[in-house]
Each structure stands twice: as C-alpha cells, then as structure tokens.
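In what follows, a structure is listed as structure tokens, so that the remarks can point back to it.
What follows is an incomplete set of chains from the complex, kept in their original frame.
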Amino acid sequence: MSDIEDELTAGYRRFRAEHWPTAHAEYEALATKGQKPHTLIVACSDSRADPALIFDAKPGELFVVRNVANLVPPYEPDGKLHGVSAALEFGVKVLGVKRIVVMGHAHCGGVNAMINGAPDIVADFVGPWIAQGTPVVQHVAETVAHDQLERAAEEAIVRLSIRNLRTFPWIAEREARGDLKLSGLHFGISEGALTVMTDKPRFEPLA
Amino acid sequence: MSDIEDELTAGYRRFRAEHWPTAHAEYEALATKGQKPHTLIVACSDSRADPALIFDAKPGELFVVRNVANLVPPYEPDGKLHGVSAALEFGVKVLGVKRIVVMGHAHCGGVNAMINGAPDIVADFVGPWIAQGTPVVQHVAETVAHDQLERAAEEAIVRLSIRNLRTFPWIAEREARGDLKLSGLHFGISEGALTVMTDKPRFEPLA
C-alpha cells in the first residue's frame, strides 16, 4: 500500500481488526441482497460533520451525497450533468428511500464564502457553486443580528435545499402521498447537537 | 423530532450517549481551530461503502465528496455549476489536503447502469451522469472475461476519475511537486477488503 499513507492504512486496519469480525455478516448480506437504505442524506463535505458518525450509522442505512455546503440545485432536466440530481433520482426512484435529510453544520466554509465572498483562489468552481445560495444568504445578512448571522445563514441554506428538493416532481408527489419525508437539520460542531427546521423562523433543538 | 423517524433518532441518541462523552473535546477543538483533513475522498453514495466506517475515521480526518459511481468530471472552468470540482478546489486550495482518494466498490449500481443501460425511470439525471463513464466501460466489456466485467468496470471508473483529477492544473502541479498523492481504491463489500490501483492492469490487494 505504498501510495496510501499512514492515517488511512491505520484506520483501515482498525476497521479490519475491530469492526469486521462483528460486521462481516451484515456486509455479506448487503452484498447479496443489495442495499435498501432508509434515508438519503445530503450533507457537506466538511470533515467535522460526517453523517455516519453523527447518526452512528451501520452499513446499508444511509445513501449519502456530500458536496460543498450541502446544496441541492433545483430540478433542471436539461440532459446535462447534475450530480446531486442523479443521486436523488437513483435514491428515490431505484432505492425507494423513505426519507431525505439535508444536514447543514456550524462553521461551514461554503456558507462563509456566501457571506464574505469566495477567496480568489477558488473563484473557478467554488464561486459559481456557492452562488446558488448567495442571494438568500445576503438577504439574511441584512435582516438578522450580526452575531446570529453565521448560523442563520447555514439554516437558510438548508431551507433553500429543502425547497429545491420540492421542485423535483417525483419528490413532491411522494411527499404529498406521505411516502417520503423531507427534513432539514443543522449540526452544531462544538455542542455535538442537532437542531431541526420547523415552521418557525429558526431551527429548534431536537426533542 | 417529530419529522425525523426512528432509525435516525436512535442513531443520534447512540452518538450522544456512547460517542459524545469521549469525542466532545475533539469536536470542540475542531470547531475552534477549523478543519484540517489529511485526505479528500471521492466515494460513491452507496450506503454499503461508507468511508468513515471503512477507514474508522475520526471527525476532522476526511473531506468527503459522494456521488453516483464516484465520478470526477474533467476540468472545465466555464463558470457553470460543477459540484465535484468545487469540492476539489476547496479541499486542495483552501484546506491543503495531502491526498485525494477515489474509492469505488463492488455491486455499484451506477457502473451496472453503464454496462446495461440506465433504467428508463432514471433517464433524466442518472442517464447523463453515468454517460461520463460509458465509453470506458463499454471498452472493458469488449476486452475482459464476462465473469470479471463488473469488477473490472468498477476499477476502470476509478481509473477514469484519477485521470480526470490530473486534468485540473492545480492538482497535476501539486502531484508533480510531491505535495499531493492520488490513490485509487476499490472496496469489496462481501469481503470487507480494499484493493488498490497500481501500474498493473487490475487492482491489487492492500498489503
């Protein structure tokens, strides 16, 4: 494993030594029967907000999409590349997940770039990508107290992604029929606590 | 947590009860100091191949991009939306990861659709998305034994993504300088084992 360095190798060895002995039957069953995850989760790429850790998930539970700032673009079936939409289509139509979660998190670099502008060095791709959320975040910046801006903006991006999910007709229909639930969550890194989007202006602690 | 159902709630409660007591100092430090992940990993959304589990990763270790079939599109700075490229740009330029891993896996539904065609119900988004890999997979279908096709095609997609990573000038330059390593891996679900891309035609077991 000459080209893979220590941390990954060490982690993989722990997986083999500590988890595989008890998990192998589960993995074998999943290989044979196929996956049937209950939840599709759209989360940020951030290393501090990993869905598998926060939900103590077992293999087979979560179908995971991760990108910068947990953004879901609106439905746009124009024949071009849409990575998030492809994952949604596969998770909803083929796998039949019963729940879609969008999970934002504290100290999000992508949301920060929506507030303060993307650094020049990431103007090529991060710039256009975060521009999806900038109009909403800038509105938040003008209408909430400064000391609440970061978190309110992170919540606003979760709201935006949830709204965009509902522009996919096959998501909206399943939600209307009660076959699919959409939930917005925010993970506070320093408190290790989830808050949840409700019909109130701000997210509320998870009961 | 009325709108989030049982499995997630239960997992989150385990996280709070079993992991948070020992992990909280680490999360607090990450919230304060910011993230400094050593590895950016591009993996599949598949619920059976979760990087955090396979590498027994702690929070802060892995910057994770997940999409259907762990695809990296080629460099195309045209001002349009490129979610994977945005995450690469952020991970390499802002976070300074020292390694990028592309991890494929067995029984990949995306690669299967490249071999057999995407079902009609997922023609809108999965269709165009997997078309990125179809030419390579079709070549594999003509040149390897049928009983090895699935795995060989999964490996071929990892190879394609690694090649595409090198079309990003700021990835190629860092790799040339020795500041960034690119690695291709494949996770065999039923064996729980990683194989690695080398200069041989087929991936090899990890030592």
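We just call them A and B in the order they show up, numbering each chain from 1.
In this text, a contact is a pair of C-beta atoms (placed from the backbone, for glycine too) under 8 Å apart; a residue touches a chain by one contact, two chains touch by 3 or more.
These numbers come from a predicted model, not from an experiment.
Counting every copy of the one repeated chain, the full complex in this structure comes to 4, with 2 of them shown.
Keep this in mind: only the chains that are shown with their structure count from here on.
Work out the mean CA point of subunit A and of subunit B, and you get 15 Å between them. The touching residues of subunit B, when paired with subunit A in their complex, are 1-5, 7-9, 11-12, 14-16, 18-20, 23-24, 27-28, 30-32, 34-35, 37-40, 45-50, 52-57, 59-68, 71, 73, 77, 79-91, 93-94, 98-99, 101, 106-107, 109-110, 119, 121-122, 124-126, 128-130, 132, 181, 183, 185, 189-190, 192, 194, 196, 206-207.
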